[in-house]
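With one protein chain withheld, the remaining protein chains of the complex are depicted in position.
Now for chain A:
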Amino acid sequence: MDANGIDDALGLSNDKSQTLGAYIYQPPKHGKSAGERPSKRRRVSATTDGDDNSDRKCFVPLFNGDEAAESVQLRYDFYQQIWPKQEHKIQAILEDVDAGVLTDVLSFVRDTSPQTCDGCIPTAMVTVGSNVSSLSRLLARLNDQLISTEEGSVVVLESGDAPNLKTTLKNIIRAAITNTDGNDGYQKFLGDRAGPRLLGYDLDLLHDYVQRKKTKKLVLALQDSEAFDPGLLTDLLSLFKSWLDRIPITVLLGISTSVELFEGRLPRSCVALLRGKHFEVQEAGNCVGRIYQSLQCDPDTQIWLGRNVTTTLFENTSDYFQSPEAFSRRVKYAYMSHFFANPLAVLLASSTSTILTQNKLCEAIRNLPSFRMFCEDLVEEQSTEQVRYMLEDDEYLLRETPNYLNAGQERMRKIFQAVRIVHACLQYTQSAKKANVADLSIRALSGELAESAIVEDMVATAKTLDSDKLNELLADVRAITSSPEVDEIQEDLKSLLETCPDTAPLRSGYNINSTVTKTTVVQQRIQLSKGKADLSEQAAEYTNIADRLVTLLQVHLTETLINPQELFLHEVFLFDLRNPLKETFAPRPRFAIERALATPFDYLISSSDVTMNKVSAKQPATAILYQLYLDSGALVNIHDLWQAFYGIFETEKAGGCDDRVVMALFYSALSELKAFGVIKNSRKKTDHLAKSAWMGL
């Protein structure tokens, strides 16, 4: 075998790049890559040929590459159009959530000074809890605010920036100056000073800077306060305390446990330097719920997240601490996947364009499960003619599709409207645990909400509401949807209330106060019987109105809350694939590696014999060794392992088996297992390995 062959076998290339630590990539000369696989070259040329004019094209043509370029572009454009809108909504919510704390902190920073704090350093303690990312958001906005009003700035410090006092000071000073003047400004600042050049950690520099900028407030924010070394923190704070008359510093501590715990860790001398106030940031959970609601329930939403996706999203939020940003990233990825990989998404983009006249697209529509269901329904309704058209006439199909698509989207909007109505009604129930929009949405998306216990409860409560609450409820419902029936009911209620002289609210006949329990003694036994108390005329009228509303609600809910999976073309506007989302954000790397090694042919799709379950020499060496490893005990004799390994090659390749080659394979497999950390040298016996990983544990 020639040198090239060896290099190929070892995966070594002749270039030196593999031994370099970090380098700027330069593509290899093209003469060298002659041996490359043609498939790859084709791909490269295909993508470069296709988009000479549009430089933003990231999507690949689907339908096995047969999709028209315009259609690809449409999908991309529509994604670019739809996502920023949603992102905007998310940002608005986040800002809204932060706004409260931001104003509090800002006013604290503005109002306090060492004088108001008895000469101590003014300190804002912000507990963030699980909402880790909120602090950096808060600090960024605080910084912007302070800079824009030219009051000062925020210096953000992480525990990683503070290995010792000198470096910490240096970092603080540099961060303060670069924050406003940029890196060049910092260099210039160091150079421009008259007099002897100061060292980078001299607080005189900061003093100078503060004087030049006329800074009124300099906020020093420690993002992860718990991670700082308490001794260092004490030194730092006492230093700033002595400079307090020259540098107007305010300390902001981000605390993820609790103020008491944090205080307990610090020496008393350090605590005595600080005087401040405690702020709390809202928990992430609420935020996520609001984001979800605004994404799904908004009337101009065009695509929706299905039940599986929603469940996955909320599972993640409840299982780990997850910031609202992380949540919205997942949603974003769901949108991205939909437009990237679903060729039918182009239907959303344009309903009339001639681009749609593609054979493939019609074929794809006809292959949809929902198309099939739809046709079956049509056949049952005896409209076979229409089915025939849809199956045979591309133009007819494409003409009809947008209508159905719009109708489907309308149904989806209705569903979420209903969800909001249910949610609004639930606010009036007494039950302790109220279902949130996400829970309701999951049920609605799987088509179970209409028959669920939640709705039954809701209907029961709605009946018993008194007139004031009912009025509020009606107002809520009208805010969500406008229907003449609801208006009518409200009209009636209003006129009824006007006629009613009493100031007390009216109660319906279902209210617990309107039922009377009668106690009678029959044959020395007490008999309880419930009966309706005599209702006043107005009350009877009111009961009637409540009944009308409840029936209206019931009818409306059963009508709208259908299973979205039954809608024609739901594949286009409902993204409901659990998997790209789950695997991409919560991978199982250990499982993947174990699987690759234990059953390598799951990955290496073999052309010859697919059903190879037992260990054989045809598998990669590491996989063989790993399977032997799985069979072995906690302590493995290397010699026996080697013998077993060799045995596998020996039995299969009768005669032509060089034991040194097998040994080389054994070596590489051993070193890989060691790199994975599943084996280590054992001192119990000579030439033994200790096993340190068990499959499935």
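Heads up, the rule we're going with is that a residue touches a chain if its C-beta (ideal position, glycine included) is under 8 Å from a C-beta of that chain, and two chains touch if they have at least 3 such contacts; residues count from 1.
We take it that contacts and distances are computed from a predicted model.
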Undisplayed chain, where the name is taken from the UniProt record, one of "Origin recognition complex subunit 2", "small monomeric GTPase", "39S ribosomal protein L13, mitochondrial" or "Pre-mRNA-splicing factor 38": "Origin recognition complex subunit 2"
Residue among A:Ile303, A:Ala418 or A:Ile648 that touches the chain left out of view: A:Ile648
Per the touch definition above, residue among A:Gln145, A:Thr178, A:Gln282 or A:Gln386 touching the missing chain: A:Thr178
Touching residues (missing chain, whole complex) on chain A: 1, 5-6, 9-12, 17-25, 27-28, 33, 37, 39-40, 43-44, 47-48, 52, 55-56, 58-60, 132-133, 158, 160-161, 167, 171, 174-175, 178, 182-184, 224, 320-321, 323, 325-326, 329, 332-333, 336, 340, 583-585, 587, 589-590, 592-594, 596-597, 600, 603-607, 615, 617-622, 631-640, 642-644, 647-648, 651, 658, 660-661, 663-665, 667-668, 670-672, 674-681, 684-689, 691, 693-697
